[in-house]
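After this line comes chain A, so read on.
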Amino acid sequence: MSTFYFIAFLSIFFSILVISAKNPVHSILYLILTFFTFTIHYILMNAQFLAIVNFIVYMGAILVLFLYTLMLINLNKESEPVKPFMVKFAGVFGGGILIVALVASLKSLGVSNPVILKNPDLGLVKNLGKVLFNEFLMPFEVSSVLLLSAMVGAVLLATKDPKTA
Partner candidate 1 sequence: MTVSILIFLPVVAAIIVALLKNEVAKYAALFFSVAELVIAGLFLSRFVPDASTQFTIDVPWITKFGIYFSAGIDGISMIMVLLTTLIVPLIILSTLQHKHSNAGAFYGLILFMQAGMLVVFTALDGFLFYVGWEAALIPIYFICALWGGENRIRITIKFFIYTFAGSLFMLVGIIYLYLQSPGKTYDLHEFYKIGLDAHHQSIVFWSFFLAFAIKMPLFPFHTWQPDTYTEAPTAGTMLLSGIMLKMGIYGVIRWLIPNAPLGFIHWQSLVMILAVIGIVYASLIAFNQKDGKRLIAYSSIAHVGLIAAGIFAWTTLGVQGAMIQMLNHGINVVGMFFIWDIISRRLNTRDISQLGGIAKVAPKFSIAFLIILLGTVGLPLTNGFVGEFLLLAGVFQYSAYHYLNITLAAVAGLTIIFGAVYLLRMYKNVMYGELNELTATFTDVSGSEKLTLCIICVLIIALGVYPHPIMHISEAAVNNLVQMINVRGN
Partner candidate 2 sequence: MNTLIIISVLPIVLLYLGLYKATKSLLPVTIIGLLAALGFAIAQWNNVALPIYHGMMMFDNFSIAFSGITIITTILILMLSGGYFEKISKHTAEYYAIILFSLAGIIVMVSFYNLVMLFIGIEIMSVSLYILAGIKKNDFSSNEAALKYFLMGAFSTGFLLFGITLLYGTTGSFGLEAIRDWVIAHPHIDPMFYTGIGLIIVGLCFKVGAAPFHFWTPDVYEGSPTLITAFMSTVVKTAGFAAFLRLFSACFAPLSDFWVPILLGITIVTLFIGNITALYQQSFKRMLAFSSISHAGYLLFAIVALGSGSANSVFVYATAYSIASIIAFGSLILVQQQNGSDNFESFNGLAKNNPFLAFVLTVAMLSLAGIPLTAGFMGKFFMFSGALAKYHVWLVIIAVVNAIIAIFYYFRVIIAMYFRSADRAEVLVPAYYKIVFGFSALVTILIGIYPDFIARFI
(Lines give C-alpha, C1' and ligand atoms only; values in the text may rest on other atoms or scores of the structure.)
Protein backbone atom coordinates (compact mmCIF):
# COMPACT_ATOMS: atom_id res chain seq x y z
CA MET A 1 0.00 0.00 0.00
CA SER A 2 2.67 2.46 0.96
CA THR A 3 4.45 1.47 -2.21
CA PHE A 4 1.52 2.85 -4.13
CA TYR A 5 1.59 6.15 -2.33
CA PHE A 6 5.28 6.45 -2.75
CA ILE A 7 5.07 5.77 -6.45
CA ALA A 8 2.08 8.07 -6.76
CA PHE A 9 4.07 10.79 -5.11
CA LEU A 10 6.87 10.22 -7.53
CA SER A 11 4.49 10.32 -10.47
CA ILE A 12 3.14 13.65 -9.40
CA PHE A 13 6.53 14.98 -8.53
CA PHE A 14 8.08 14.07 -11.84
CA SER A 15 5.15 15.25 -13.84
CA ILE A 16 5.38 18.62 -12.17
CA LEU A 17 9.02 18.69 -13.07
CA VAL A 18 8.09 17.87 -16.65
CA ILE A 19 6.03 20.97 -17.04
CA SER A 20 8.29 23.20 -15.05
CA ALA A 21 11.71 22.27 -16.38
CA LYS A 22 13.17 25.08 -18.41
CA ASN A 23 15.11 22.91 -20.73
CA PRO A 24 12.93 20.79 -23.00
CA VAL A 25 15.40 17.98 -22.90
CA HIS A 26 15.10 17.89 -19.15
CA SER A 27 11.38 17.82 -19.57
CA ILE A 28 11.64 14.74 -21.66
CA LEU A 29 13.92 13.08 -19.21
CA TYR A 30 11.49 13.81 -16.42
CA LEU A 31 8.70 12.53 -18.58
CA ILE A 32 10.56 9.29 -19.01
CA LEU A 33 10.80 9.06 -15.28
CA THR A 34 7.14 9.79 -14.90
CA PHE A 35 6.26 7.09 -17.37
CA PHE A 36 8.51 4.76 -15.53
CA THR A 37 6.50 5.32 -12.40
CA PHE A 38 3.42 4.55 -14.45
CA THR A 39 4.95 1.31 -15.48
CA ILE A 40 5.35 0.53 -11.83
CA HIS A 41 1.73 1.32 -11.28
CA TYR A 42 0.77 -1.13 -13.98
CA ILE A 43 2.91 -3.75 -12.40
CA LEU A 44 1.31 -3.07 -9.07
CA MET A 45 -2.03 -3.74 -10.66
CA ASN A 46 -0.66 -6.83 -12.28
CA ALA A 47 -1.26 -5.36 -15.72
CA GLN A 48 1.83 -6.91 -17.04
CA PHE A 49 1.08 -6.49 -20.66
CA LEU A 50 0.46 -2.80 -20.29
CA ALA A 51 3.54 -2.42 -18.18
CA ILE A 52 5.62 -3.90 -20.90
CA VAL A 53 3.96 -2.00 -23.67
CA ASN A 54 4.26 1.17 -21.73
CA PHE A 55 7.89 0.53 -21.15
CA ILE A 56 8.68 -0.37 -24.70
CA VAL A 57 6.36 1.77 -26.71
CA TYR A 58 6.20 4.87 -24.62
CA MET A 59 9.50 5.10 -23.03
CA GLY A 60 11.38 3.19 -25.61
CA ALA A 61 9.89 4.54 -28.76
CA ILE A 62 7.75 7.57 -28.32
CA LEU A 63 9.88 9.48 -25.92
CA VAL A 64 12.99 8.65 -27.75
CA LEU A 65 11.32 10.03 -30.82
CA PHE A 66 10.66 13.19 -28.91
CA LEU A 67 14.20 13.39 -27.80
CA TYR A 68 15.41 12.71 -31.27
CA THR A 69 13.26 15.46 -32.68
CA LEU A 70 14.47 17.87 -30.07
CA MET A 71 18.02 17.11 -30.85
CA LEU A 72 17.30 17.32 -34.52
CA ILE A 73 15.99 20.83 -34.30
CA ASN A 74 18.54 21.95 -31.74
CA LEU A 75 16.21 22.84 -29.01
CA ASN A 76 18.24 21.20 -26.34
CA LYS A 77 18.91 24.48 -24.64
CA GLU A 78 16.88 26.79 -22.50
CA SER A 79 15.77 28.73 -25.51
CA GLU A 80 12.14 28.97 -24.69
CA PRO A 81 11.12 32.53 -23.95
CA VAL A 82 9.46 32.73 -20.59
CA LYS A 83 5.78 33.41 -20.59
CA PRO A 84 4.66 36.41 -18.60
CA PHE A 85 4.04 35.65 -15.00
CA MET A 86 0.35 36.41 -15.29
CA VAL A 87 -0.07 33.87 -18.01
CA LYS A 88 1.73 31.29 -15.99
CA PHE A 89 -0.24 32.11 -12.96
CA ALA A 90 -3.47 31.92 -14.88
CA GLY A 91 -2.37 28.61 -16.31
CA VAL A 92 -1.52 27.12 -12.98
CA PHE A 93 -4.60 28.56 -11.44
CA GLY A 94 -6.73 27.15 -14.23
CA GLY A 95 -5.10 23.78 -13.80
CA GLY A 96 -5.64 23.90 -10.07
CA ILE A 97 -9.26 24.79 -10.48
CA LEU A 98 -9.60 21.99 -12.96
CA ILE A 99 -8.32 19.51 -10.41
CA VAL A 100 -10.74 20.78 -7.84
CA ALA A 101 -13.61 20.82 -10.28
CA LEU A 102 -12.88 17.39 -11.63
CA VAL A 103 -12.46 15.87 -8.24
CA ALA A 104 -15.44 17.65 -6.83
CA SER A 105 -17.62 16.63 -9.69
CA LEU A 106 -16.49 13.08 -9.31
CA LYS A 107 -17.49 13.39 -5.66
CA SER A 108 -15.15 10.59 -4.77
CA LEU A 109 -12.78 12.12 -2.31
CA GLY A 110 -14.25 10.04 0.39
CA VAL A 111 -13.18 6.51 1.06
CA SER A 112 -14.47 3.90 -1.30
CA ASN A 113 -13.90 0.25 -1.99
CA PRO A 114 -10.32 -0.69 -2.44
CA VAL A 115 -9.14 -1.96 -5.75
CA ILE A 116 -9.13 -5.66 -5.43
CA LEU A 117 -7.70 -7.91 -7.99
CA LYS A 118 -10.68 -10.04 -8.74
CA ASN A 119 -8.91 -11.79 -11.50
CA PRO A 120 -5.17 -11.85 -11.10
CA ASP A 121 -4.72 -13.08 -14.66
CA LEU A 122 -6.54 -10.14 -16.08
CA GLY A 123 -3.59 -8.14 -17.21
CA LEU A 124 -1.59 -11.05 -18.53
CA VAL A 125 -0.72 -11.14 -22.18
CA LYS A 126 -2.58 -14.34 -22.74
CA ASN A 127 -5.78 -13.07 -21.33
CA LEU A 128 -5.60 -9.72 -23.03
CA GLY A 129 -4.70 -11.33 -26.29
CA LYS A 130 -7.86 -13.35 -26.12
CA VAL A 131 -9.93 -10.31 -25.54
CA LEU A 132 -8.11 -8.24 -28.09
CA PHE A 133 -8.36 -10.74 -30.90
CA ASN A 134 -11.83 -11.79 -30.10
CA GLU A 135 -14.05 -8.98 -28.97
CA PHE A 136 -11.76 -6.19 -30.01
CA LEU A 137 -10.62 -7.60 -33.29
CA MET A 138 -12.56 -5.01 -35.20
CA PRO A 139 -11.02 -1.97 -33.58
CA PHE A 140 -7.68 -3.60 -33.76
CA GLU A 141 -7.99 -3.99 -37.48
CA VAL A 142 -9.35 -0.55 -37.93
CA SER A 143 -6.59 1.04 -35.96
CA SER A 144 -4.26 -0.21 -38.62
CA VAL A 145 -5.85 2.41 -40.81
CA LEU A 146 -4.94 4.95 -38.22
CA LEU A 147 -1.36 3.91 -38.13
CA LEU A 148 -1.14 3.72 -41.87
CA SER A 149 -2.57 7.12 -42.26
CA ALA A 150 -0.24 8.52 -39.63
CA MET A 151 2.67 6.89 -41.31
CA VAL A 152 1.85 8.24 -44.71
CA GLY A 153 1.18 11.61 -43.24
CA ALA A 154 4.31 11.76 -41.20
CA VAL A 155 6.37 10.89 -44.22
CA LEU A 156 4.51 13.36 -46.31
CA LEU A 157 4.96 16.19 -43.91
CA ALA A 158 8.43 15.55 -42.62
CA THR A 159 10.13 15.05 -45.94
CA LYS A 160 11.74 18.04 -47.50
CA ASP A 161 10.34 18.91 -50.83
CA PRO A 162 13.23 19.00 -53.23
CA LYS A 163 11.82 21.60 -55.55
CA THR A 164 10.63 24.22 -53.20
CA ALA A 165 11.97 25.50 -49.89
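Selection rule, in plain terms: all candidates are chains of the complex that A comes from, given by their letters.
The rule is short, and it goes like this: a contact is a pair of C-beta atoms (placed from the backbone, for glycine too) under 8 Å apart; a residue touches a chain by one contact, two chains touch by 3 or more; residues count from 1.
Source: prediction; values computed, not measured.
Colleague: Which numbered chain among 1 or 2 touches chain A in this complex, counting any copy?
Modeller: So the candidate in touch with chain A would be 2.
Colleague: Can you name the residues of chain A that touch candidate 2 in the complex?
Modeller: Contact set of chain A toward candidate 2: 102, 105-108, 134-139, 142-143, 145-146, 148-150, 152-154, 156-157, 161, 163-165.
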